[in-house]
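Mind looking over this structure? Questions follow.
All protein chains but one are shown in place.
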Amino acid sequence: MTPFTLVAPRGRWPHNSTVTYRIGIINVTGFAGMEAARLLWNHPEARIVAATGRSLAGQRLGDAFPSLDIYGDFRISEEIDQSVDVVFSSLPTAASAEACAPFARGGVKVIDIAADFRLKEPGAFEQWMSGGQPHPAPDLLQEAVYGLPELNRDELRSAQIVANPGCYPAASVLALAPAVAAGLVGDQIVVDAKSGISGAGRGGGAGFGYSEVNEDVSAYKIAAHNHQPEIQQELANLREAPSPRVTFVPHLVPMTRGIHATCYAPLARSVTKAEVFEVYRDFYRDAPFTKVVETPPHTKHTLGTNMCLVHPSLDERNGMLVVVGVLDNLGKGAAGQAIENMNLMLGLDQKAGLDLPAVFP
Amino acid sequence: MTPFTLVAPRGRWPHNSTVTYRIGIINVTGFAGMEAARLLWNHPEARIVAATGRSLAGQRLGDAFPSLDIYGDFRISEEIDQSVDVVFSSLPTAASAEACAPFARGGVKVIDIAADFRLKEPGAFEQWMSGGQPHPAPDLLQEAVYGLPELNRDELRSAQIVANPGCYPAASVLALAPAVAAGLVGDQIVVDAKSGISGAGRGGGAGFGYSEVNEDVSAYKIAAHNHQPEIQQELANLREAPSPRVTFVPHLVPMTRGIHATCYAPLARSVTKAEVFEVYRDFYRDAPFTKVVETPPHTKHTLGTNMCLVHPSLDERNGMLVVVGVLDNLGKGAAGQAIENMNLMLGLDQKAGLDLPAVFP
Amino acid sequence: MTPFTLVAPRGRWPHNSTVTYRIGIINVTGFAGMEAARLLWNHPEARIVAATGRSLAGQRLGDAFPSLDIYGDFRISEEIDQSVDVVFSSLPTAASAEACAPFARGGVKVIDIAADFRLKEPGAFEQWMSGGQPHPAPDLLQEAVYGLPELNRDELRSAQIVANPGCYPAASVLALAPAVAAGLVGDQIVVDAKSGISGAGRGGGAGFGYSEVNEDVSAYKIAAHNHQPEIQQELANLREAPSPRVTFVPHLVPMTRGIHATCYAPLARSVTKAEVFEVYRDFYRDAPFTKVVETPPHTKHTLGTNMCLVHPSLDERNGMLVVVGVLDNLGKGAAGQAIENMNLMLGLDQKAGLDLPAVFP
Partner (left out) sequence: MTPFTLVAPRGRWPHNSTVTYRIGIINVTGFAGMEAARLLWNHPEARIVAATGRSLAGQRLGDAFPSLDIYGDFRISEEIDQSVDVVFSSLPTAASAEACAPFARGGVKVIDIAADFRLKEPGAFEQWMSGGQPHPAPDLLQEAVYGLPELNRDELRSAQIVANPGCYPAASVLALAPAVAAGLVGDQIVVDAKSGISGAGRGGGAGFGYSEVNEDVSAYKIAAHNHQPEIQQELANLREAPSPRVTFVPHLVPMTRGIHATCYAPLARSVTKAEVFEVYRDFYRDAPFTKVVETPPHTKHTLGTNMCLVHPSLDERNGMLVVVGVLDNLGKGAAGQAIENMNLMLGLDQKAGLDLPAVFP
C-alpha cells in the first residue's frame, strides 16, 4: 500500500495528487460499479486504476458511459492484477465469489457488492441464491464480514473480505435494528419495501421497458425474495431471543433511484414516542451516515449520497412500531456503502469521499 | 325519471339518443368530478345536464379542462336544480354534506364522492374529518349506504344516498374482505398503501410540485389518516368477532393514477394456497369489477377502468396472509365506483358505461 | 360483409349484439395492435374475430396483456382467414407488406399500420425502409391510399388498401398542411418532434430501459429518420410548386404516449394572425378529429383519443410561422387513425368508436 505513479490518466482537474490507494472494480459496467466510479472520482485518498467489464474491455470508460467521461482516457480492461489495494466486485451470483476469491487469498482487500458472501447459514446460499450450486469459496463465506458499519464497525476495520449489504436489507435492517436490539418489538415483523427501477440493473431486460414500468406500481417475489433471509439473519444477530420472523415484500415504483422500507413490528412492551426516539438516537449516535429524523423522510433527500434516514413512529391503537428507512439504492444501498467499508478497511476517515449533500430537486 | 329533451348540446357524434337519466355533478372541477364527466360521456343511459365548479361557473367545460373538450358548448353552472335524477358531489369535507342534503331530502339520488357520509360511529366524523365540527346532516349519515357493491349490492339498489368509498379503503377492503369474512385471519393487520399523486387533488398545492414529487417516495400521516377508521369499520361489519385492528400507512409514489394496497394479516388458522384462492373466488364470484388474479397485479392494468385486481398469497414462514389490491384511484377508487353505484341505484346494468379495457401502455 | 354469429366469446357486458363487421389484427402484440384492440372493444359496428401474435399464439389475449383481460376467453391465433372484412397489420417493415398482400388481393380491406405502403416514389422504400430489398408488392404500393382523412377522405372511402400514417408525420403534416396548401410558407421548413417512449415499441430493447430513459431527453436519427420523406411527400402533394424541403429531428422525452411536433416554416408573404387562423379553421372545418386551438396544446389533452390539436402562431420578428401539432402516438398516430380509416372504408360514421374524451390527469 505504497504511494504510486499515476497509471491511468486523470481528468482535466489535477487534484488528488496525494492519492494513496489503488482500487480495482470488477464489472464497472453495472449500475453499482458505475456509481462506485462516480463516487471514487472525488475520493481524497483512493483512485481506480483498473476496471473490468467483459464485453466492453478496451473501450474508453467515458465512451461506454458518457456520465463518466471525466475519466478521460481511462479504458475498461480485461483483467485486474493483484497489485491493487482493494477490489470491488459487482458480478452476478457465484461469478462474483469466484472472481473475488483469488484476490482475498492473495491479500487484496475485497468488497463484494454482489450477494455471494452474505448468507452465513449452511445451505442458505444454495437455497436462496444459486439454485442448488454449492458456494465457490465456503471458507471465505465464513470469514466475510457483513458490511453494515452501524452494526459491525470494528470487525470491518480488520476485515479481509466484506459482504456488502443488499439495498433492501440496508434500509430495512437500519430501520429495525435499534428496536430489535432494545427488545422493543416482538415477532411477526412486516417489511414493505419500495424500490426505484435501477435496482433491476442496467438495461433492465424484459419487463423494465420504460413504457411498461412508467406510471405503474407492482409487488414481486412476494415473501420469496433472497433479501428476506438476509434481513432476518442480521436482525437475529442483535438479540439472544429466537430470530424474529420477517415477511418481506418488495415493490417496483416508477423512479430511477431510491429505497423506501416501511417496517411494521408488533410492540413487545408499552413504550412512549420519546423512549423510542431515545433508543434510536443512542443506537446511531456515532453513525455518520444514518440519521434519525422526526418527520417521514423522502427517498429524494438521499439521492446521490451515502445517507440512510430513519423515522420511527408508533401506532398505539394497534400496538405497532412503524419505522421508515430510506436511502439511495446505489449509495448506502450499494456503492456508497462499499466505499464506506473501504474507508474502514484502509483505516481512513469513515466519511472520506462520501461527504456530499443530496442532489435535489 | 322521464326521458328528456337534450338541454346541453352534445359533442359531434350524435349517439346516446336514447339516454334516460339526467345527472348533476357538484364540483366537476376536481379530478374525481372530471373523471365522472369522462366516464359518463359514453354511458348508454345517463348524461350530465348540469355541473358546478365555483370559480369557473360560466366557462365552457372544454375551455376549463381541454381533455373534456368533447362536451362542446356545455358550460359549468352556478347551481343544479332538483330536476336531475342523480347528483354526484366531490366537494371538500362538510361542504359536501351540506350540498348533498337538500338533494337527498328532495328525492334526488345522491352519491357523495367526498368522505362525509362514510364513518358511522358517533363522534367519528368530528374526530377524523372535521376537526370537531358536528356533522351537517346526521340523519342522512345514518341512512347513507357505503358504496362498495361487493359488500352491499342489495342495499345500494334501494339507497337514497350513498357514501362512495375512499380510494385507499376501496383497494384495502376489497383485498381483505374475503379473508376477514371467512375468519382466515386474526388481528393486527397492516395495510401499506401506495398512491399516485392525483389522490392529492388538482394543482396539488405546496408539496406536490413536479420537481419535488418526481423521483421520490414518501410516507405521510403514518397511522393517522382518516381512511384507517373507514377500513376498520368496513372490515368489522364482516364478522361477529371484535373489529380487527388495522395499521394503515399511505405513501405517495411518482405516478399520476393508481393505488397499490399491500395488506398483511396474521393467519388465524392454517390454510393452503388453494383454500385461500377458493375463498377469494367464491367471495367475488358475482362481482363484475373485482377479479382475483394469480400473479402480482400492476396498477397500470387498471388505468382508466373501474377494475380492482386482488392477489392473495401466503408467507408460510411467518404465518402471514399477504394480499395485494390494485385499482385506479379515480376509477374504482372514486368516479368509476360512483357510476357503478349509480347504475345499481337506477336499476341499470351494473356495468353500464364501465365496460372498458385499461389504457396501456 | 354480412352479419355473423359470435365466434370469439365476448366480455361480461353483452352489448354490441348488432355488430356487423369482422376485424382481424395481424400482430396484436405490438403497442399499436394492443391499442386497436382497446379501441375496437367499444366500437358499435366492428369487432375483432381473430388476432395473430407469433410467439404468443394460443394464449388468452388477457393473459398476454392484462389490460385487455376484458376480452375474456379470446385467444391469440396462428392465422387469420380471409372471411374477415378488414385486417389491420402492425408487423415490421417488409413482413407487413408480405402479410397484407394476400388479403388485399383476396378482397379484404387492408390497413397497414406499418410503414410499407407509405413512400410512393420509386426507390424510396429501398432507400429509407428496407436497406435495399425491393418492395414485396409494388402494385399494391401504388394502389394504397395514404390514410390521413384530413387530406384524402374521398379516396379513403373507396380504398382497398390504406397506408396508415406514421406518428410523427401525422402530427407534422396536420400542423403544416393548411399553410402549405395556402401558399403561406416557403421552403426550408423545420420539424422538431418530441415523442413518448411507446413510439419505440414494446419492451423497447436496449436503450429503452426505464433507468436510462427516465429524466432524459435526447435527439436521434437527426435528419435521417424515414418519417422525413413521408412528411415531405405529403406536403408536396398539397401544392404545385416544388416540394418544400423539410429538416426533421425526432426526440425522445420521458413519457409513455404523446407526440409534440413543433414546426417552423419561413413565411412566403406577410400575413396576420387572424388570416392564419382563418386558413387553418377553413382547412379543418369538416375534420372531426383535428381541432385548431388558440393556446399551445398539451399532448396529455389527447391521451387515449384520436384527436390532433393544432396551434399556429407567428414569430413576426423572424418572419416565421410556428405551428404546434399534438396527438397520442398510439391514437391519431396509429390505432385510432386506423379505425377512423376503417370507418371510412366501410361507409360507417367517421367517428364510430372514437368518440372519447381524453384520459386526464
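Order of writing sets the chain letters: A, B and C. Residues in each chain are counted from 1.
Just so it is clear, contacts are C-beta pairs under 8 Å (C-beta built on N, C-alpha and C of every residue); 3 or more make two chains touch, one makes a residue touch a chain.
Given the structure is predicted, the values throughout are model-derived calculations rather than measurements.
Seen in the complete assembly, the chain not on display touches A, B, C. Considering the whole complex, the residue from A:R47, A:R118, A:H298 or A:K332 that touches the absent chain is A:H298.
Among C:E98, C:E215 or C:D286, only C:E215 touches the chain that is left out of the view.
Note on the undisplayed chain: of the listed residues C:Q82, C:Q133, C:S158 or C:Q188, the one touching it is C:Q188.
Residues touching the missing chain, restricted to subunit B, are 31, 196-198, 200, 202-206, 208-215, 254-256 (touch as defined at the top). Listed here are the subunit A residues that touch the chain not shown: 11-13, 15, 31, 34, 37-38, 41-42, 44, 65-71, 198, 202, 215, 256-257, 288, 291, 293, 297-298, 300-301, 303-304, 309, 349, 351-352, 355-361. Across the interface with the omitted chain, subunit C contributes residues 188, 190, 192, 194, 196, 211-212, 214-220, 222-223, 245-247, 249, 251, 253-258, 260, 262, 264, 266, 296-300, 303, 313-315, 317-320, 322, 324, 326, 361.
Methods note: only the chains that are shown with their structure count from here on.
Taking each chain's centre as the mean of its CA atoms, A is the chain most distant from subunit B.
With each centre defined as the average position of its C-alpha atoms, the distance from subunit A to subunit C rounds to 46 Å. Counting partners per residue, subunit B has 214-215, 256-257, 297-298, 300, 303, 361 as the residues that reach two or more other chains.
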